[in-house]
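Yeah, one chain of the complex is gone here, protein chain that is, but the others are all in their spots.
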Amino acid sequence: MNIVVWNENRHEKENPEVSAIYPEGIHGAIANFLGEEFEHVKTATLDEPEHGLTEEVLKETDVLIWWGHMAHDEVEDEIVEKVKQRVLEGMGLIVLHSGHFSKIFKTLMGTTCDLKWREADEKERLWVVDPTHPITEGIGEFIELDKEEMYGEHFDIPTPDELVFVSWFEGGEVFRSGVTFKRGRGKIFYFRPGHETYPTYYHEDIQKVIRNAVKWAATTNTPVPVYGNAQPLEEIK
Amino acid sequence: MNIVVWNENRHEKENPEVSAIYPEGIHGAIANFLGEEFEHVKTATLDEPEHGLTEEVLKETDVLIWWGHMAHDEVEDEIVEKVKQRVLEGMGLIVLHSGHFSKIFKTLMGTTCDLKWREADEKERLWVVDPTHPITEGIGEFIELDKEEMYGEHFDIPTPDELVFVSWFEGGEVFRSGVTFKRGRGKIFYFRPGHETYPTYYHEDIQKVIRNAVKWAATTNTPVPVYGNAQPLEEIK
Amino acid sequence: MNIVVWNENRHEKENPEVSAIYPEGIHGAIANFLGEEFEHVKTATLDEPEHGLTEEVLKETDVLIWWGHMAHDEVEDEIVEKVKQRVLEGMGLIVLHSGHFSKIFKTLMGTTCDLKWREADEKERLWVVDPTHPITEGIGEFIELDKEEMYGEHFDIPTPDELVFVSWFEGGEVFRSGVTFKRGRGKIFYFRPGHETYPTYYHEDIQKVIRNAVKWAATTNTPVPVYGNAQPLEEIK
Partner (left out) sequence: MNIVVWNENRHEKENPEVSAIYPEGIHGAIANFLGEEFEHVKTATLDEPEHGLTEEVLKETDVLIWWGHMAHDEVEDEIVEKVKQRVLEGMGLIVLHSGHFSKIFKTLMGTTCDLKWREADEKERLWVVDPTHPITEGIGEFIELDKEEMYGEHFDIPTPDELVFVSWFEGGEVFRSGVTFKRGRGKIFYFRPGHETYPTYYHEDIQKVIRNAVKWAATTNTPVPVYGNAQPLEEIK
């Protein structure tokens, strides 16, 4: 299984607070813990040619992880279109935190993907609401994060195929924090936590969820639909 | 449209704190505000013959509202079975608060319907997560209740057909507070608030939601499926 | 309630077979039977300025019906974007038949919306699989059309919010023919039948379904979400 962790990698370059937490970048931190379990983990970032997502890379990728925030607009439409086609063909996609506003997530959802937010060092609890889901393997009834950015409803997404986590925030908001979608032959998982100024991606349970999500989203040998003009009726009868 | 508000009506008889809040019973309070909009609103209670749910009553009922808590076991299985058949035939059912543990709700769900709870005068916020749903007409982004009993996840229900409200509680829990289900030709709405020691059913927005739910759940002229041995193939060809 | 029936209106101009069936255009035929029940029904077509969908028209429209086929590419992106925003704001959208490949449907779905097809004068049966749904009011267990174009699975759409009809075709295919989606505050119904060379829109049950869908999809007074920076924590506590 080939995994690519994509990150815009801008906060890390511009904000010492962020680079202190993630000296190898958010992509580096995620690739590190994935590398403990999976053999083929690469990273790609916005400032590489074709954002590191060449056709060759995409063709071989089974699961793509996406983190972006301040530079969504700099991602070229042509690359977004290629990523979208690969998702529809069967590549898994895991969209993290502020990636809710990425071009790739919005075009796959068809909605604004807007939400409420507040930066106030709030406690967050992610409650499991689907204890059958493989993405929840190995964790308890909830994950508690001492400090995170708040995201609150309404979250303008289509009805998820599955609702896995619902977050509680100190200030009075709730959020559908772990949601799955099917698009074409591809499986998508959106996972809320991971603001750049908190060490969220070092939290053991957050790492477990992302590892589980990689396994859940990976391309498998399911049928490839054929479209267009069907077999003539006279040949059938 | 014929509406029946069913209540076990026991807390009201045994606990002066409850009867002070609901002098005409919880059923009376609900029937009163429904009566302002709908013409045919009746009540029925546990201690009436056949719990007030005779075949004749059920046959003519379009929407049944259910409140029960301390006496679920006293509801006769035979009556539960008749109510279930009417739901499957097309009668709407609105289950309130502690009705989550009623025989009728459990048999229609197929699960334990268990949950976490705490009585601590907590603040509750019911956030709308489906702003297309007719059950949310006329209310704002959330409903706030100063004091309510807490219900927390995990709520052991099947995946709802629609998730309309998610509750936030002061103590750190969340709950899927407004959920819809389809069973047979019947539509079911479970709505969390309404502990007997709080004046919840006098809250204007709670009343709006229940009124909206009645309209949403009411029996309509949809197709009646035919089951069993189908038309022979030779007659078709 | 303001209804607009949009049609590209090209087959009618170029193919005498089609204009013989629909002398006032497909939009005219649909507007006629809607006009029997609803007071404010207008039409709009591709060749009008802004395709007849000016901001003023869109602003006042509660339900938009869409039929297109041979000229999807001629619909301007800017107009598509305005229609999309109105759907997300709460305008209902009913997409008919070959409208599955329209820009507006594809951008709201996030998938290719591709399918199999065959023109062979095949019998179609649309089976009701959700007998609770208001869109099925007044019809029987299935609708039978003597001759229609075949559309077959796989239909590349996201998992529908509700599956209302499944079609059977003589040649061996099935199709999810009546499906609902929620996007933003808007409700969307895709309904398969209506190839331009058949008198499908004169069929009584097809007319009933479209009338029911208009009522189901119409804008209502549900909450308008507020997005962005939320109330500061210190004001809450």
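Here the chain labels run A, B and C in written order, and each chain numbers its own residues starting at 1.
Basically, a contact is a pair of C-beta atoms (placed from the backbone, for glycine too) under 8 Å apart; a residue touches a chain by one contact, two chains touch by 3 or more.
None of these values were measured; they are calculated from a predicted model.
**Student:** Let's see if you follow the contact definition: name the visible chains touching the chain that is missing.
**Tutor:** Displayed chains contacted by the hidden chain, ordered by label: A, B, C.
**Student:** To test your reading of the contact rule: which positions on chain A touch the chain that is missing from view?
**Tutor:** 90, 128, 130-134, 136-141, 161-162, 182, 184-187, 220-226
**Student:** Name, in rising order, the residues on chain C that touch the hidden chain in the full complex.
**Tutor:** Contacting residues on chain C, toward the hidden partner: 125, 127-131, 141, 152-155, 159, 162-163, 166-169, 172-174, 176.
**Student:** Of the residues in chain B, which ones touch the absent chain?
**Tutor:** Residues touching the hidden chain, for chain B, are 88, 107-112, 114-118, 120, 122, 150, 152-154, 156, 158-159, 161, 170-173, 181-184, 223, 225-233, 236-237.
Operating definition for what follows: only the chains that are shown with their structure count from here on.
**Student:** Expressed in ° and rounded to a multiple of 5, what is the rotation angle of the C-alpha superposition of chain B on chain C?
**Tutor:** Rounded to the nearest 5 degrees, it is 180.
**Student:** Which one of the chains is farthest from chain B, going by Cα centres?
**Tutor:** A
**Student:** Between chain B and chain C, what's the gap in Å when you average each chain's C-alpha atoms?
**Tutor:** The separation of the two C-alpha centroids amounts to 33 Å.
**Student:** Measure off the straight-line distance from the CA centroid of chain A to the CA centroid of chain B, and report it in whole Å.
**Tutor:** 37
**Student:** Would you please write down the residue numbers of chain C that are in contact with two or more other chains?
**Tutor:** Where chain C meets two or more other chains at a single residue, that happens at 161, 182, 184, 223, 225-226.
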